[in-house]
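Shown here: the complex without one of its protein chains, the others still in place.
A, B and C are the chain letters, set down in written order, and residue numbers restart from 1 in every chain.
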């Protein structure tokens, strides 16, 4: 589960946003799972899988602090010590259902991979992706290639002005897959769409279920985001 | 005084011993001075200047712990954050005198540069260099090219068996320049050679004279190795 | 046999033990390697009732350290006995129960119940958790209270009692002597230092609990110093911890006077770390010319201490 992966590419794709591809042979990676990545800091950094093509795994990450800055400075050919894939992803067997994907900021990456997989399975999806502003938007064309894609920006500099909840209110769907900041997940989890799945991004310690750092309250007790999630049926968690 | 220098080469030259050359333009570097080198550890690592050719400064270093291992893994083109040159070196104006150079292990490096400079000035020198064993010997030919060079090894696997003090007892000289482990310096400082200079390698904090980490007792009070030395007349210090 | 360590209640096949709270109840790590290779396992703290612990965020990173404020989340002593110990009993390793509480009565009750289980070989009395409002560290910073609690738990426990000391104290030796006099069979040390990190954007502490316990390599020098002092002050054995992540860190604590070593935070950085240390120990002892690991116990303060 712990492995060294080699960096194939690492490039900026939007404001403070990087795309990194690594070679990671011989592993089955489900959409919605994540890797726990070692940097020179003591704690690993969790990053969702944004895509898998053959042996190549893609991460899309925002440069926000020491760990992600260090990742952004890695060169092609460098290796990364990763744990993963970890956690449980999105339920893929959504045949015949209308699926809407709602992502905000650094919650967008896992939705790309799940959309690709659903698309391969012939399941149609609508995506609503929220960003701060035009410069932060990434992967718009890639998402467009897989189906209808609505972009929102807080300042209105691209797509619809406002939050993802605006377009979401107009959309009729059976299932919702969502990932993003807590406030967004809360709003989205309250949507009238019957089945709602949320991917939660809590601060983590171990990443494997042993330390209770990442817990989230649940109707009965609690869940561990790293090992029970990060994807949960919205009914299973108290956001 | 603080500068980024670029690594031009970094190669193993003997057992656990590396030679690193860096480009360091626009600085006058006297033999016997040192650079204080940043690694990912909190404290810098002091390394003597082993040679200067044009803009190229050479360090010869033994890989003993975290800092030197990190240096050993640096690649050509990487930069190093260094402070230096620091300290006061060997007195070069030794015209007409017979100079003997005595070095032990990681004390050998500064003696190469001082010998080269003395050689350029037409001052003849004899060198006695002590190592553990054959595999640890480095720069033998380079030293030979500059004058008579006696190698000793503790196990007798190369050159004379024993310590540098053996050959030293046979040699008649006016001035002695020495660098090496404390025990060796002590023995050498007791030699009957009239003028004796020792370069001391104490653990350092600041490297610039502000913290009192590197002090050495002196007949009157103390000296700071980093800023008063590292080269001292043996009469000035109590080893 | 050069790694075998015998301590009150414990036959450790080697002196490497995952530290409490950093290894859960072993289930996750059992998927990564065979837990039977471990000298022992210190399981997550048990309280009388199940506890959810503190709000999140519960962890923050610092320079070569981490802060945690889990707040003793655990399913409660009875659930641990019923749901966790049967699994742990399938491994050939010594299980040490970490006992916590808000009141002396709770400590006593938890110790009584869990020590009665045959899977448990010893009790680790946690009087040093900085992350709970009542109990925990308040017992661990007052030698009189700590001694009294030790006496009560000793009387209730059917297994040897190791008292886990807090480093957040003026004199760790006074505390060690007090709990030794009260009947402790051994000491485990150190628990975390109390620390805080503040978010620059918000100006607010990162941890929901505001303060948390600092662990990891950053605290190792403090832990080594405390073990060094306490080992010379008491006659009961010490299981040391604080920032261990390499075989040399283990040796540093043994030199300082410890008889065994626990590994906490390093399990997060590298979940295979205990296995790797155990595998590396024999050849490291060879290279240092050490026959039995405890031959060098306390070498930092005595030229040679005979094997106990």
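Going forward, contacts are C-beta pairs under 8 Å (C-beta built on N, C-alpha and C of every residue); 3 or more make two chains touch, one makes a residue touch a chain.
None of the values given here were measured: they were computed from a predicted structure.
With respect to the full assembly, the chain omitted from this view is in touch with B, C. Here the missing chain is touched by one residue of C:3, C:32, C:145 or C:211, and it is C:211. Contact with the undisplayed chain is limited, among C:3, C:152, C:208 or C:222, to C:222. Which of C:72, C:234, C:256 or C:274 touches the hidden chain is settled by the complete complex: it is C:256. Note on the undisplayed chain: of the listed residues C:40, C:160 or C:195, the one touching it is C:195. Contact residues of subunit C toward the unshown chain are 62-65, 67, 141, 168-171, 193-198, 200-201, 203-205, 210-211, 214, 216-222, 224-225, 228, 243, 248, 251-252, 255-256, 288, 296, 299-300.
Contact between subunit B and the unshown chain involves residues 1-2, 38, 41-44, 83, 202-217, 221-222, 227.
Everything that follows uses one rule, which is that only the chains that are shown with their structure count from here on.
Among the remaining chains, none touches subunit A as well as subunit C. Closest chain to the protein centre (all Cα atoms averaged), using per-chain Cα means: C. A straight line joining the Cα centres of subunit A and subunit B is 55 Å long. Centroids built from CA atoms put subunit C at 46 Å from subunit B.
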